[in-house]
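One structure coming up, written as structure tokens, with questions to follow.
With one protein chain removed, the remaining protein chains of the complex are shown where they sit.
== chain A ==
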């Protein structure tokens, strides 16, 4: 540029400025996120500090909602359910998903067919699969009860969704069924990034099948396990649809999760402020699980350093 640059080229100078350009390109995404993520989140947090009801703006009441929740046994039941639900379902999804991924990683006949079919529970809309489970768990027409009766193993149909512990186990089973594909396919992708020659080198070094899994597969899969299980935990913790279709939180709140309780108090119950407070109470749990995976699992010294 020369000293004779005209003022009209100020815009030109601006577009040559990387900082400004970067800001400009970021703007659409930033506006989108602000409108559809930050605003609702902020509003939710704010509502949690008010006594808003449907049809009436609330006033700021500080931590009163949270104080009420602290002595609310239904809320604590929901917290307990959510933690139990997330923990058991995640452990099962991880174990079964990893097992499935290891099988699919072998040279099976019709390999791609099986890989495609595994994804089915994941692509079916949750409400649809929940309805299917609703029938499977039906108190009278359950196919499971029918089969077991025909096999002579039981005499009366199992009360899947009517008994608190049965209901918990049933919704966990449905959630596991739905969540396995995500874990299995992601871990399968991870398994395929492990070079075959590492397994060959290990077997020449004298490793048995179990030792190859223990010393090669598992450590090399750890970073992907961390990411996949973080997502899986977040999905499970915030689950809503399955519960809402299957049990609506019943029987007697035995399967209420924080998400379903928040909805029920907030929308059908009309207590917007209280519902928002329950939802906000999920945030510390979610943050904790993210931080755990980020610091505890994801970073590994061997992944750092240059690669040529």
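The rule is short, and it goes like this: contacts are C-beta pairs under 8 Å (C-beta built on N, C-alpha and C of every residue); 3 or more make two chains touch, one makes a residue touch a chain; residues count from 1.
Here, contacts and distances are computed from a predicted model.
Missing chain, UniProt protein name, picked from "Sulfurtransferase complex subunit TusC", "Sugar ABC transporter ATP-binding protein", "Periplasmic dipeptide transport protein" or "Aspartate carbamoyltransferase": "Sugar ABC transporter ATP-binding protein". Within the set A:12, A:40 or A:219, the residue that contacts the chain not displayed is A:219. For the chain missing from the display, the contacting residue among A:11, A:29, A:123 or A:204 is A:204, taking the whole complex into account. Residues 195, 197-198, 200-208, 211, 215-216, 219-220, 300-308 of chain A touch the missing chain (whole complex, contact as defined above).
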